[in-house]
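Please see the structure below; I have some questions.
Apart from one protein chain that is not included, each protein chain of the complex appears where it belongs.
By letter and in written order, the chains are A, B and C; residue numbering begins at 1 in each of them.
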Amino acid sequence: MKVHTIGGYEEVGRNMTAVETNGETVIFDMGYEMEEVIGADGEVNEMTTNETLETGAIPKDKQIMHNDVRAIVIGHGHLDHVGAIPKLAGAYDCPIVCTPYTKKIVEKQLEDDRKNIDNPVIAVEKGEDYTISDNLSLEFMHVNHSIPQATLSLLKTPEGNVVYGNDMKIDQSPVGEETTDVERLKKAGREGVKVMIPGTTRVDSEGRCRSEESVAVELKDVLDSCYQAGGAVILTTFSSQIARLNSVIEANEGRRKIAFVGRSLKEYTKAAEDLGLIDLTDVEVVSYFNECKELMDKVDGAREDWLVVATGNQGEPGAQMDKIASGTYPFDFREGDHVIFSSQVIPTPLTQANRYSLEKKMKEQGVRMYKEIHTSGHAKREDHRDFIQHMDPENIVPSHGDIQKLGSYVELAREEGYSLEEDVFIGENGRTIEIE
Amino acid sequence: MKVHTIGGYEEVGRNMTAVETNGETVIFDMGYEMEEVIGADGEVNEMTTNETLETGAIPKDKQIMHNDVRAIVIGHGHLDHVGAIPKLAGAYDCPIVCTPYTKKIVEKQLEDDRKNIDNPVIAVEKGEDYTISDNLSLEFMHVNHSIPQATLSLLKTPEGNVVYGNDMKIDQSPVGEETTDVERLKKAGREGVKVMIPGTTRVDSEGRCRSEESVAVELKDVLDSCYQAGGAVILTTFSSQIARLNSVIEANEGRRKIAFVGRSLKEYTKAAEDLGLIDLTDVEVVSYFNECKELMDKVDGAREDWLVVATGNQGEPGAQMDKIASGTYPFDFREGDHVIFSSQVIPTPLTQANRYSLEKKMKEQGVRMYKEIHTSGHAKREDHRDFIQHMDPENIVPSHGDIQKLGSYVELAREEGYSLEEDVFIGENGRTIEIE
Amino acid sequence: MKVHTIGGYEEVGRNMTAVETNGETVIFDMGYEMEEVIGADGEVNEMTTNETLETGAIPKDKQIMHNDVRAIVIGHGHLDHVGAIPKLAGAYDCPIVCTPYTKKIVEKQLEDDRKNIDNPVIAVEKGEDYTISDNLSLEFMHVNHSIPQATLSLLKTPEGNVVYGNDMKIDQSPVGEETTDVERLKKAGREGVKVMIPGTTRVDSEGRCRSEESVAVELKDVLDSCYQAGGAVILTTFSSQIARLNSVIEANEGRRKIAFVGRSLKEYTKAAEDLGLIDLTDVEVVSYFNECKELMDKVDGAREDWLVVATGNQGEPGAQMDKIASGTYPFDFREGDHVIFSSQVIPTPLTQANRYSLEKKMKEQGVRMYKEIHTSGHAKREDHRDFIQHMDPENIVPSHGDIQKLGSYVELAREEGYSLEEDVFIGENGRTIEIE
Partner (left out) sequence: MKVHTIGGYEEVGRNMTAVETNGETVIFDMGYEMEEVIGADGEVNEMTTNETLETGAIPKDKQIMHNDVRAIVIGHGHLDHVGAIPKLAGAYDCPIVCTPYTKKIVEKQLEDDRKNIDNPVIAVEKGEDYTISDNLSLEFMHVNHSIPQATLSLLKTPEGNVVYGNDMKIDQSPVGEETTDVERLKKAGREGVKVMIPGTTRVDSEGRCRSEESVAVELKDVLDSCYQAGGAVILTTFSSQIARLNSVIEANEGRRKIAFVGRSLKEYTKAAEDLGLIDLTDVEVVSYFNECKELMDKVDGAREDWLVVATGNQGEPGAQMDKIASGTYPFDFREGDHVIFSSQVIPTPLTQANRYSLEKKMKEQGVRMYKEIHTSGHAKREDHRDFIQHMDPENIVPSHGDIQKLGSYVELAREEGYSLEEDVFIGENGRTIEIE
């Protein structure tokens, strides 16, 4: 069996891995490297595949271009996992397989990019068996992450089973979903796992990842404080964080009218509503400029009637938080208004500068800010140890990180008895690892 | 009116402030500077007052030694507020006034020190009015901190009211007590506050302090994970954190037998039990060496039957965590055992080294660790802003911090309209501030 | 005597302090707050004084607007000391007094701003006595900083002498000038100093500031390495750092032709050349776009013949380093070319993002980078202690910093025997401190 480490092995982002066995290949994920997408000279959607490859925004997949690829399996709907599909999937004559919520996001990606991609997109529910070919089949196992319907993919092959799970955690108190299906994982372990390919984004943090429920309590505490103090309240979070948005709606307890403001919020929540994952009945969702303007005008006149949830938690120029803080709309912050960041700042200088500028504007207007009311969607060190112990894989190829993060995972694996280049491997974009 | 800033104005610790009005003086707090207590050559309990003064472990109170002191008011029972009582109180012919739980701690301090101190210790319930003299009276207002029965002291004087609250926060979801009595605070504000003397320990942190309930959820999540994985589970926290201990008992849900191990745990929890603040019926509490040894022997033989709560969360040499990790007892850690730190490391090099040594020992034995399952007991920036807005004091003298922390508070006060040395003042140990 | 702390007491920047004695007032410095200048909506040079005041870019001087101001004394030519002159000086009917090099910079400022300012600008050599009024006279004492002819101003008044020195250090091995005139300082001390007003920018750093000569050695080492490796070599530093530029010329040892590229480099070095402070005979100095383009074209064709010194060490968009890295000129970096940053990054998120973007561009082109070949121009803690000990002032008003930095200075002053609000004071923009 060969594991092709194509993208996401020298960076956090542009994930792409392929597993080759008996002449058949399955691709896992096709994602963006977000900083390069943002830094590109121009709109990535408008670029050709070759232009995009040059920017470094998508994985360089030439090492498997002549393989017999039977399926493109997408673990969940974040852009660092689905973003490159419009650019790369067309070259492979095979279906794209994912859970129903992920399917909606993939289809939106394809629609926005307007390339002629005709790979069928097949929705498979967790726990179902999907036949890829005579020799290969696939099952999605339920895990927690920070977007609905994230999965660990279990690929069954004649050479043994492969578990691919680039982003996941074990949340003991999740919101709106079950805890990671530990029993299924243990069963997979008992059936035998030839190779596990886990993400490493947070393996360098000790302990376990905090639960969504713990954040929900904190969120309600902050909201209560804000409501008691009075003034406008604006909250911003990641648009795909449907559980968090549900926590916001619940914490509000009907005290204020809720508005979701921004295009990505609309897209992700509408997709979630279609699948019954969120109830938007009492939420006003706006995205076009005039809609937003009208809404914010209403908020300005009745600031204590509204809880506004807006896009732009990283301070991205042009996103809704930036627009609101810059006076783009007929809304002005007043001393004592509140802004809640239910997110963390992505630690790159460019993002930090954006957030700094946004916060500076708001601070000058007397806004009170509450930050990092948030938990990550990524397993930390002890969660990762659980994944290893539950599935006891013969080999591990850590993914989704630069060599420092992959190395941190190796240190953990050593504690669990693995040895470098014997049964735990450090990938490199373009490397092919042979598993005996 | 004069505010004497005696201790805790150039450091975090050894708090002591005195308010003088019309010839009468009231002292607030008499605390230790813990690093100097630990670093002293010898046992502080065995030292004379003058010896202790030289170490820098207690406040230098000579600036009020000839004042007519009518009361020593203690805000709560932490050592940086009560530790110096056995050394300093005897010089003042007046009672020590505090809440019932604090009284128990003060009495224990006096007993341990065995100096001949005969100041009466008077317990006053929150909300009651205590008459200090013809001109002065006192009311304790309820606030949240990280120990039972912490208070904001409201001293009523002919020159106006004084609010002293060295350590406090507003917890929207506390455990085992009510949220800070905001209505009472606002009423105090309406009645007029001449001077407010708030602590500044965390004013340099943005936002608000997380609630105990949010930590309780996280604690239960971690405990669930540990129980599922199996093995011994040992938790350590601050002994006076009765709310946290209640959260531990509740999170356990009767799944394991609980033992409290260590002298200070015994003292603080027994005092709490006397006042109905914790139920120890199903908890085995041990403190003498042989008791601890016997208990840990039992745990060694039935490690999955017990949840051990031990002292020594900072890795203090000789405390229970250190003893347990060092093989002092007939108990050995095994690979996969768990240790939960429901605390944070005090950021001084000596403590960090102690914790590092403790963790190194445990890591070498294969212990899995979970850290900082914790929230602070101190108001952060936006909590402090609330205190200002609720009470609208005419003057503020920030306390309990070095000049950097006092300065951070001044920056906040400026945002709320105060000006340096007009109505917000920076104290210095030994300074006397005249309030007009 | 009154010390009006007008600007630079809540920030690093927009320095302005005034000393009032017997009805006469002397202003020290009128500077910019650079971040606000950069962040302003529009070109500050084009704004009116009132518009500029609103941005927060210049000091708010209303507290002395009706004073009898007899002189505006400028300590040295950096923008945080001279930038606001075109906006504020016109309101005072008095001369601007400074050293000859500073005079050239002030005149350039006035010329660029094109407001009708007719205050005479008077150049006074260090060591000379300048009569301000019947009662007041001034002497500039020599100190090291990071620009030529920086001074400590000694103002002689009937109420005692005032020493104002906002930016200074003691360099034991300076380049192109003498060490701070310690003997003159000690003499000032013996004559008596009523108030000293020192800057605090680096007082929170321990030890002493490294010398220019020590940096010169490091600079030559790096240059030697670059020349040995071959390829283009581009260096960037602060344009007013004439000593550093002299070190560069010397380290080059005639091995390559030198070009200075950029408008501010031209201005500051031409002014220095006029006063004999730098020899530009063998340096090609270019600033207009076409000149720069032509020069860089030559460098591209003969990259090992040139040592280019360019503006833009902070990665400022549009400055020469940014232009060079972005392909604005007919010059392309090749793998193995070298860029030397003889400067440090100003630690604000916006600057850090600019530098990150610049470095990212260069890294993608294979440029080798050498950073922080630099020393500060600001006294560190032990240098400051020397200033105190040399002059033994009766009172100190630390300046040029936010409350954290002013507070750090107070901690130092305490070690030297001063007490807060007795003989060491914390200013606030708008505060007036009475000195008895």
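Observations on the model:
Here is the rule we go by: a contact is a pair of C-beta atoms (placed from the backbone, for glycine too) under 8 Å apart; a residue touches a chain by one contact, two chains touch by 3 or more.
None of these values were measured; they are calculated from a predicted model.
Across the entire complex, the residue among C:Asp224, C:Glu253 or C:Glu304 in touch with the chain not shown is C:Asp224.
The chain not shown here is touched by just one of A:Glu111, A:Glu183 or A:Glu421, and that residue is A:Glu421. Where chain A meets the missing chain, the touching residues are 10, 402-404, 406-408, 410-411, 414, 419-421, 426, 428, 430-431.
Chain C residues in contact with the hidden partner, per the touch definition given at the top, are 170-173, 182, 206-208, 210-211, 213-215, 217-218, 220-222, 224-225, 228-229, 366, 368-372, 382, 385-386, 389, 415. Across the interface with the omitted chain, chain B contributes residues 39, 348-350, 352-353, 355-357, 360.
One rule holds for everything that comes next: only the chains that are shown with their structure count from here on.
A separation of 47 Å divides the Cα centre of chain A from that of chain C. The distance from the centre of chain A to the centre of chain B, each centre being the mean of the chain's C-alpha atoms, comes to 41 Å. Not a single residue in chain C touches at least two other chains.
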